[in-house]
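Please find one structure pasted underneath; my questions will follow.
Every protein chain but one is kept in place in this view of the complex.
Now for subunit A:
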């Protein structure tokens, strides 16, 4: 695996997979909504179709339309387990390596999934993999978070979004909410719907809910939310475009020389490579300081100052981070993200403990940013990475890089950019 792949993979492991593993219990029993247009897409399928929901999460789409055979897959075990408990055929797998034979599906869903992939190349690969499993004439529906939201726009495309369980839900999850396995009657329509109605509440956690829902469910709370911007991993590896301060030139030369030697002696480079991955991953960690992208390269010392400033939490085990000059833009924006519970607007604290230990166990992973006064047990360490899409970006990605798919519809739905595309036969001469 090359350096970029490793960094991307690590980022997704820390800020997608391990987060969902932690927060799964909170939205298994949840407040989710099946997007009407996705539901309609499923209902419009020919009876006897085979559909795959790639990144099915808790399986919220898998009960729709009993005339078609649905299967789902996801990397998150707790979510897959839950989907199974609802009577669905599900597997564990990863969207970049789908375990399905070519052309076996009549339709594929990818709802709020590929925005979690951290490089453009991986997003393309995921789409190509899904296209591979589609039969000619089959259709795929893709939903991704939009940069342009109803009232405002994310300022950057690569962001970290904190998770907080909804504070007004009384301790959310517990085992009793999980329905007993419904295997034998899974095909029965009324049972399936019954089952789901009991679980279905208002808001979606993996996509963005309506504003009406938002005001209904968070009436008293401040609607300030926080999320954090960063640079895209694609740009981190674009060494030509980075500007750095003097003190970091040593570090940069390490970075660039390694990238140049990618084709060279692997074993030699392994050790350095690993160390670099760690450094790069740490750049890409959610913010320790509030600043603007333009500031970062101008003044590394300011960054160090910022890190040392906040209260007692900050110990000096973060030297690793501090010694590296190339840092990512970090900016804290606050604006209501409909699917997230509000956080108090508190000064951000940084704790470097877990960072220092490297990527040890899953409990250690993820950002250690912990806003004060945050509710719930899984607060600051749960920051999900998103690459939010610009208008037209998803359709362009497909048109320019996935020739086996032909875009049929592109539209905006609630807070998502959506594409429906059809698999076409490619003729190679």
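Assume a residue touches a chain if its C-beta (ideal position, glycine included) is under 8 Å from a C-beta of that chain, and two chains touch if they have at least 3 such contacts; residues count from 1.
We take it that contacts and distances are computed from a predicted model.
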Looking at UniProt, which of "Ribosomal protein L19", "Multifunctional methyltransferase subunit TRM112-like protein", "DNA-directed RNA polymerase subunit" or "Autophagy protein 5" names the chain we cannot see? "Multifunctional methyltransferase subunit TRM112-like protein"
I'm checking contacts with the chain that's been left out. Which of A:67, A:155 or A:403 qualifies? A:67
Candidate in contact with the missing chain, chosen from A:75, A:402 or A:419: A:75
For subunit A, which positions touch the chain that isn't shown here? 1, 46-50, 67, 69, 71, 73, 75, 80-81, 84, 89-94, 97-101, 104-106, 183-188
